[in-house]
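To keep things clear, I will list the structure first and then write my remarks on it.
The complex appears here without one of its protein chains, the remainder shown in place.
The first chain written gets the first letter, and so on, giving A and B; residue counts start at 1 in each chain.
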Amino acid sequence: MSGLICFLSDFGLHDGYVGVVKGVILSIDPVARIVDLSHAVPPQDVRSGAFLLMASVPYFPRGTVYLAVVDPGVGGQRRAIAIETGGYRFVGPDNGLFGWALLRLVRGAELALEPDGDRLRLGEGASAVSLSRPRFWRPEVSATFHGRDVFGPVAAHLSRGVALDELGERIEAIRTLPFPRPVEVEGQTKGEILYVDRFGNLITNLEGSALPPDATIRIGDRAIAGLSPHFQQDVDLIALIGSSGLLEIAVPSGSAAARLGVAVGAIVSVSPAPSGPGPLSLEAIG
Amino acid sequence: MSGLICFLSDFGLHDGYVGVVKGVILSIDPVARIVDLSHAVPPQDVRSGAFLLMASVPYFPRGTVYLAVVDPGVGGQRRAIAIETGGYRFVGPDNGLFGWALLRLVRGAELALEPDGDRLRLGEGASAVSLSRPRFWRPEVSATFHGRDVFGPVAAHLSRGVALDELGERIEAIRTLPFPRPVEVEGQTKGEILYVDRFGNLITNLEGSALPPDATIRIGDRAIAGLSPHFQQDVDLIALIGSSGLLEIAVPSGSAAARLGVAVGAIVSVSPAPSGPGPLSLEAIG
Partner (left out) sequence: MSGLICFLSDFGLHDGYVGVVKGVILSIDPVARIVDLSHAVPPQDVRSGAFLLMASVPYFPRGTVYLAVVDPGVGGQRRAIAIETGGYRFVGPDNGLFGWALLRLVRGAELALEPDGDRLRLGEGASAVSLSRPRFWRPEVSATFHGRDVFGPVAAHLSRGVALDELGERIEAIRTLPFPRPVEVEGQTKGEILYVDRFGNLITNLEGSALPPDATIRIGDRAIAGLSPHFQQDVDLIALIGSSGLLEIAVPSGSAAARLGVAVGAIVSVSPAPSGPGPLSLEAIG
């Protein structure tokens, strides 16, 4: 247990909502340390929240409690949940926010996607509960701010050492967003843009380690020849393996999103170098 | 004493001003924990600062020191003050920033507004001092950055355990902004927009607990029939009791401020349901 709470939300930093949640947490666990992951998730954009959790989770110490609130269904029928796996805990709405982070953490070994792809069945080594015990919440729960009234307090209790099973009843599966897997089509790998960062870098769903360095990357009507080792390139558009291990498309000292006019979901395809491996290829043909 | 400092300002997060104040605080009290409430108060907008303090104060633990710096009069004649009530301390300029939070904390019981409405007389259980002892400040005080040179150091000394009365001479009253109380006019309650949050939700001065659920809410040329239980509604404009307990007007997944073209100060009126309570009403007429 680290006493560390990693906090993600779409609350923004303008209106004091984030500070109020921290006040509530520190009222319950005065020694908790709270690290902000981001509070600039676009309002109600569960997909961006799921990406940021997935991208960050290997870098926080075991014992960390993830408090994540991107919650378009607040006050409605969606469940409130807490999850534990691999020494990490997660607290938030059951709307798909945590699926990608869990899949990355356990590398698919102990979790299973259900056939329809939007439910994640928890196997050995992972457990989840539906938050149903009001004694771990604020005495009055508003209809619109469960970050303050339910999730923040539960995260603080977990940080203090309360066990997951005290918080509610076990559940077998949680919701996830379908993760867009790359597909192979006629010798090409087709992926898509998962996330656009503040610099305008386009982060794809294509694992960098699987790509040949001399591949041709296509997006829109542009083709990029080969992977660059870093951002310092004297060309207007590059492809490189980004810090998350995924293929990124970038404009050195500029915004690829603006230059190309693309957004999340745009198709990116990768094919072997046009000339192939040369002599070796001819031999193979022979 | 919690060693917790809750920090509000209009400094923004761009220029390092907030970080510098924290460096000064931690030079004086190395174990202080500092929570940011907001640093995005519009420059010199004391009213927005007063609202955010009022909205947050019940959620921080007793012992918290509020450091609040929205200070258009810095370097001029306005006093620098510290206040203590209910286990909370407040440090900042005497320009009205703290009045609404104090009124909420003590529920009017021990404080009194003076006749002209912009002075708050401190009664039993509340005390304030004018900051006049330079030994609790930085050795050199600039004309433009009292957050760094006066208020931050004083907050750190309070956090370390220095008593209020060591900081300066007692004062009897502090400045407040007049709180816009709703008024009753011909069977309607007329209030106004107090604050617009980042989502464009319009937060009014009307206590939610006093409103009949089937009331008609009017703003501009729009009428909203009844209160919604939460944001998940398939209509373009809703009224609901927000997380601060006040009536809010919202556009689900959108901005009510943009949709209606209104801002702080716009009038909101509430009247009983148009058809009245039905049979009972007829009986009453009979």
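Structural remarks
Going forward, a contact is a pair of C-beta atoms (placed from the backbone, for glycine too) under 8 Å apart; a residue touches a chain by one contact, two chains touch by 3 or more.
This structure is a prediction, so every number in the text was calculated from the model and none was measured.
Among the residues B:16, B:117 or B:265, only B:16 touches the chain that is left out of the figure. Taking the complete complex into account, residues 2, 4, 6, 8, 13, 33, 35-40, 52, 55-56, 59-61, 64, 195, 197-199, 229-232, 240-243, 245, 253 of chain A touch the chain not shown. One chain is missing from the display, and on chain B it is touched by residues 11-20, 22-24, 26-27, 30, 43-44, 72-76, 142-145, 148-149.
Definition applied: only the chains that are shown with their structure count from here on.
Between the CA-based centres of chain A and chain B the separation comes to 35 Å, rounded to the whole angstrom.
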